[in-house]
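The other protein chains are all here in position, but one chain of the complex has been omitted.
Order as written gives the chain letters A and B; numbering starts at 1 within each chain.
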Amino acid sequence: MIIKGGTVYDPTNGIFGEEMDISIENGKVVEKAKTGDVIDAKGLLVMPGGVDAHAHIAGAKVNTGRIMRPEDGRRGLEPKTKLLRPSTGYTVPNCYAMGYRYARLGYTTTFEAATPIIESRHTHEELEEIPIIDKGALTLFGNNWEVLECARDGDIDKLAAYISWGLRASRGYGVKVVNPGGGEAWGFGGNVTGLDDPVPDFDVTPREIIRSLMKANEMLRLPHSVHLHTNNLGKPGNYATTLETLKAVEDIASSMDRQVLHITHMQFSAYGGTGWRDFESKAPEIADYFNKHDQFTMDMGQLIFGSATTMTADAPLEYANARLLHAKWSNHDIELEESSGVVPLSYGRKMPINAIQWAIGLELALLTESPWKILMTTDHPNGGPFVNYPEVMTLLMSKPKRDEEIATLHSLVPKRSTLATLDRELDWGEIAIMTRAAPAKILGLKDKGHLGIGADADVTIYNLNPEKIDPSKDYKKVKEAFSLAKYNVKGGEVVVKDGEIVSLPQGRTYWVDATVPEEHALRVEADLVDKFTKYYSIQKSNYMVQDAYVTNPMVVKAGVI
Amino acid sequence: MIIEDVLCPFCGCLCDDIKVEVEENQIVGVKRACRLGSSKIRGHERIKAPMIRVDGKLVETTYEDAYEKAARILLNAKRPLLYGWCSTVCEAQKKGVLLAEELGAIIDSTATVCHGPSIIGIEEKGLAGSTLGQIKNRADLIVFWGSNPGEAHPRHAQRYSSNSQGKYTPEGRKGRKVIVVDVRKTRTAKNADKFIQIRPGTDYEIISALRMIVAGKGDTLPEHIAGVSKADLEEVAEMMKSARFGSFLFGLGLTHTRGRYKNIDNALSLVAALNSHTKFVVMAMRGHYNVTGFGQVCAWETGFPMSVDFSRGMPYFNPGETAACDVLGRRETDAMLVIAGDPASNFPKTVVEGMADIPVIQIDPFENPTTYLSDVVIPSAVAGVEVEGTAYRMDGLSLRMKKLVDSEYPSDEEILANILECVRRLRDDN
Partner (left out) sequence: MREIVITPLKTFSIPIEAEKICPNIVSSLALKEIEGIEVWEGNRKMPLSDLFRISGDEGSTSPEDTLISLKGDFSRVKRLGEKMSAGEVVVKGNAGMHAGNSMTGGEMTIKGDAADWLGREMRGGLITVKGNAANYVGSGYRGESCGMRGGEIAIEGSAGDYLAEHMCGGKIAVEGDVGDFPGASNRGGTIHIGGNAYLPGAEMASGTIIVKGRARVLPSYQLEGTVGLEGMTLKKFLGDLVDNGKGNLYATSVE
């Protein structure tokens, strides 16, 4: 296949709006294709397929969201067609809608943000049912008893061996850490209040947990860095914890060509004030830190007004949300490993807190100089559903659009955030970085997010001419174009044409197989045998995710050298 | 040959430590399972071959004939119902949802006569829960409400609840208190530290009273609420508030009494309120070993966990309108497929009478009262014994069932796939 004459943005390879052909063969980008279809992309915007580094798309939490929200299920209904199964849901779509909607947006890879090891079978059952996109899942390690014990003992070798085992057991791709220590404290209804607040009964602090996991992660040379949801997320004044966390690990070096720590949905961790009354944005402080330090990355976690379903392993946060908002509350604590909560809610333009939160996400992106350091996400469906990505993209590209939105919000916004004063408008290249090139680099997916020779042939063609359209003025047209790809080519196959799904290939599931010295693997084994005998409610031999649940794997090797 | 760590295909406990001895493709020994599970694993008299009812009598036929006949019945129907699903693996349930979609049928599980009300309660309030291992390791207070695991979930107490031992509960039963609330003194109640007997149909009021006491508003309550003394309820509330980790486990006694889903709704709120005093979780004591699995599969595939009506090409969920008992009770369904369930035994009489007037297709390894109402009977392999696959425990944890012996019978999944193929072929022919 040849995609001819498009205006290509491939930031990884230094291409910003060049008219060129993309040749594809056997699912890969090649120098020149020998035969094949020709897609005429003249005068159209061409980018690599979208890569979503953080969304909650599969697993127990997501399904809990569906089960408790039939009122969400009845939104977004699309009947079955000859090719497609029915779609349901807005904030918690069914599996088929997930795949179809990502594909229509021009995305080709999405990573599930958090899977607990013992419930990863469920995560994979759902991932298997999501059509088209390539996927992976990040495994939760921030509250596991074995992790806490290794961190307490400073035993990084054993911790690395446990991570290796845990990734294999969960067929996971990377190390996810959520409110480290707090999830275990929540086992008896408690939480941790900061980096140095010890976890009850484990004599280890969140600081030690984070540092140990990062060291082990780098020892294992995993493709992705530790992916962190900070302590005190969602609390006024928490920006201090965020900065403290970053400072706490400045000395740790990455073992790979990437960041050493990725902080996720930073909007929720960039709060000033001492309570809800004086709540304000600290995005400038956070962005400033990131501008001065190159070893850290983040993603936005942008709010979208309207219905959302919050779901996170930060269970104490969800309990607090539910009490504050008088909302439905689901909680699920997972033996020896994690906890989680799901709370449906609605973000309102006239609610002062929500309006400021909305501003913070955008502020972070506009104040961070390098788009390589900040990804565009909504922490779907916590900030809002991913179908709203084009809304976020156009807000970043257009000051007039932002001004129009701010005019509809609660009047506190200009007083509590600098957003209204920011003139910066991101261009096509910067958007391509934030939604394709950077997420792929941050995740360590070397064949994604770019269109160089050897890359996966995931290509999006949008129905707009980047040379002729001014995204600052014509943001409505841009949003429309980003919402329905003219073409989505996945692995060299056309999956979307003129906004319609035309093919349903099965995506691959990325997971990391990391090797460690046998000596440490055996020590972990001994600990596990002990824990399964005494504490787990299932047998060790039934624990690991079996091959049957990952039918199209893409195994990435890593390990201690 | 001993096969270790086998999963039991009987109840929602989904015990995974069973040892099964197999000799020459026969199961000759089962260890550790309770007698309910052991009996299921050992198996009993099977349906020998597919059958079709001819002139009122069931006559043996081939699988191909049976698939064809089943497909015709389902295609001709304007409101077919696909029911059961609780005693088979997720792989079969997925095929069922696909079949329902393509037929424009209603699909529903045995939750309709079991914990369906719990699901509706969860839709009102959410569920503050945990895995069973959390209860084992942390719970120093267990409340069984309208649940009698002593008989329905025999190994629950030892493995997960009252008698279990864990990291923070090394003393087992001695280190915890057990409260039972029920309409009669059950086996479980006999082992309780506190038993409250209540009059049938008064659960809602008593839970409201407990919520008042927990919130410190007990003074406004009368001395007796629905025949239960306030002093008793105050004692229960105090035990709950002073627990380090309390758990509220409920069963059909709460879902099937007057109030139904409102009872669950109220109980879920009680547990949520208790969380402002101490740690508390709630758990629905699911009956069949994979009824939870059906809810999960149906939810991720259709957006809803049960009672899904595909008549108009997209999922429509409205229990009270689209549940199996609803459509059968109103005589508004004109064909039924029963798989891994036994409605003739478990449905109310008037509903079963509805089944007698319509063509019924049964897929099951074993004969049961539903067989006598069936027009097409298709024997299948026993999931979890002869077929491997996925099941979800009552707390939502998924595990893989093992295949212990070979079987000549096709699996549920295969049978459904074949029926679907016939449906597609017949539909294309038209």
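The working rule: a residue touches a chain if its C-beta (ideal position, glycine included) is under 8 Å from a C-beta of that chain, and two chains touch if they have at least 3 such contacts.
What you see is a predicted model, and the numbers here were worked out from it, not measured in a lab.
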In the full complex, which of B:Q158, B:N191, B:N318 or B:N346 touches the chain missing from this view? B:N318
Return the single residue from B:G43, B:G104 or B:G172 that touches the missing chain. B:G104
Could you tell me which of B:S161, B:S269 or B:S398 touches the chain that is not displayed? B:S269
Sole contact to the chain not displayed, among B:I52, B:I107 or B:I120: B:I120
Residues of chain A in contact with the chain that isn't shown? 68-72, 74
Missing-chain contacts mapped onto chain B: 77-79, 103-105, 120, 123-124, 204-205, 208-209, 211-212, 215, 217, 220-222, 225-226, 258-259, 262, 265-266, 269, 310-312, 317-321, 331-332, 334
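Rule of thumb we're sticking to: only the chains that are shown with their structure count from here on.
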So, what's the distance in Å between the C-alpha centres of chain B and chain A? 35
Residues of chain B defined as touching chain A within the complex: 4-5, 7, 16-17, 90, 98, 101, 119, 122-134, 136-138, 159-160, 166-168, 244-245, 272, 275-276, 278-279, 281, 295-297, 299-305, 310, 312-317, 390, 392, 396-400
Chain A residues touching chain B in their complex are 58, 60, 62-64, 66-70, 72-74, 77-80, 85-89, 92-96, 118-119, 121-122, 125-126, 129, 187-189, 201, 319, 322-323, 328-336, 339, 342-343, 534-539, 541-542, 546, 548
